[in-house]
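So the structure is just underneath, and the comments pick up after that.
Note that one protein chain of the assembly has been removed; the remaining protein chains are unaltered in position.
Right, subunit A next:
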Amino acid sequence: MGVTCVCQVPVAEGKSVQQTVDMLHKKLEQLGAIKQGNFWVDCETYHATGNATGQPSKLLYVMHNSETPLSSMALFEGGPGLTADANFDVLMVKLKSHFQNAKGHKVESRGTRYRYCDFLVKIGTVAMSSSARGISVEVEYCACVIPGDCWNLIKEFMQSFLGSSTPELPAVFTNKAEGLYTPVDCMDTMSQYLELFGKVRKQQVLPGSGVR
């Protein structure tokens, strides 16, 4: 468990999603990272039913991460989040009357996992209903749990292989009430992924991106 930063890498000009991903893989391998299996992150959307005032109903997102295989995370956008074990999905089925699954809105990111000393880099293809929509890069620094202490190091590392697409400090950390120097939670990672997935959903479908 360490500080994570999730960012989106734009697809290179004139290249497909897969080619960009391969380019990133090559860069990492040149750096000296070792491939360590695969990862996946997915997100399902639920509508809250039974809303009297007619306002747009709140959306509940249930996410899973292969790093924490026995957990399910449930969060509202910008709101509170909850970590539970795998039985939470069954519970959602039972709560069908209150939360309806929006089946077409499932987003997931799958890819390879690289390890470079204390860094874990996960490069994944964001896909929505089996059409690739973008590339997500997650960099985790496992040795530290305080974002304020290691952000500079993470940024420097990201610059070495992402170049210009290096992101700024994620809003999750700055928005915290206690500031930058509080320990991170798996919720922070998931909120970042949620933000990314939201952005990807709003984007148009990329031309020429077929089934992965």
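What we mean here is this: a contact is a pair of C-beta atoms (placed from the backbone, for glycine too) under 8 Å apart; a residue touches a chain by one contact, two chains touch by 3 or more; residues count from 1.
Convention: contacts and distances are computed from a predicted model.
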{"item": "Omitted chain, identified by the protein name its UniProt record gives, among \"Vacuolar protein-sorting-associated protein 36\", \"ATP synthase subunit gamma\", \"Mediator of RNA polymerase II transcription subunit 17\" or \"Basic-leucine zipper domain\"", "value": "\"Mediator of RNA polymerase II transcription subunit 17\""}
{"item": "Hidden partner chain, touching residue among A:44, A:67 or A:138", "value": "A:67"}
{"item": "Where the unshown chain meets subunit A, residue by residue", "value": "1, 67-73, 83-88, 185-186"}
